[in-house]
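As you look at this complex, bear in mind that one protein chain is not there, while each of the others sits in place.
As written, the chain order gives the labels A, B and C, with residue 1 at the start of each chain.
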């Protein structure tokens, strides 16, 4: 049996966003192969990075509103641990 | 009567972190006044930015473990709104 | 005839770095498909983002040391334009 996570309810949404990022990364690959001007490649890398950040934010929002909210209702050590974990994940994207 | 927020319990910790950031921003000011070499000023600006990001992460962690956790226990529209608000605040730092 | 850009001399290095990013993005895809725990997916998204940032920095370094340096030697409007362009590209990654 599969586990049920924060994003399970909109997995197809998440994969759609991710496919956009994958398409942009492929675009970067093609541009480098074709010797596209550096600045134009950089613009594309920037778009791919932003697309991945959107995937991260969607995952994080699902995680907070699902796993963290569930843990908060139960309280105690599990809740504290979930919050610490979420804060660390956020820190990795902010730093 | 003052409101009680996520960070109320470690306000002095938070102000201590913030004072570090303020000290680093003052350092940037002094370095520019004294015509310090650009790269060294940039290193100092980077330190000030990282110090501010740490203030943000501390605030966010307090907010999640306090306001959001409280709202999650109550559930409903208020919880959903708090989560949306927190996600937007995170997005402003990640973007 | 292909144009010669900043990264032409180490195109294979750049594509190698990019393939690492592509592998990590594929990892994210697989993890979502397999309902991996949100926080672990986020760690993988973060690794993919960092890998793309390394591609960007390598591109930028090549661009500065090649196109911008060449334009600087010539001076004038072209040099000023190249510098403005590079600064804008940097701003997109810092903002």
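Here, a contact is a pair of C-beta atoms (placed from the backbone, for glycine too) under 8 Å apart; a residue touches a chain by one contact, two chains touch by 3 or more.
These numbers come from a predicted model, not from an experiment.
Asks: Could you tell me which displayed chains border the chain that was left out of the figure?
Replies: The omitted chain makes contact with B, C across the full complex.
Asks: Please output the residues of chain C touching the missing chain, sorted low to high.
Replies: 50, 53, 56-57, 60-61, 64-65, 68-70, 72-73, 75, 79-80, 83-84, 86-87, 90-91, 93-95
Asks: In the whole complex, what residues of chain B lie against the chain that is missing from view?
Replies: 2-8, 11, 14-15, 18, 21-22, 25-26, 28-29, 32-33, 35-39, 41-43, 45-46, 48-49, 52-53, 55-56, 59-60, 62-63, 67, 85-86, 89, 92-93
Note that only the chains that are shown with their structure count from here on.
Asks: What's the contact topology between the chains, one of line, ring, star, complete, other?
Replies: line
Asks: Give the chain pair that accounts for the most C-beta pairs in contact.
Replies: After counting contacts between each pair of chains, the winner is A-C.
Asks: Averaging only over C-alpha atoms, locate the centres of chain A and chain B and give their separation in whole Å.
Replies: Distance between chain centres: 22 Å.
Asks: Quick check on chain A: which residues sit in contact with 2+ other chains?
Replies: In chain A, the residues touching two or more other chains are 53, 56, 60, 86, 93.
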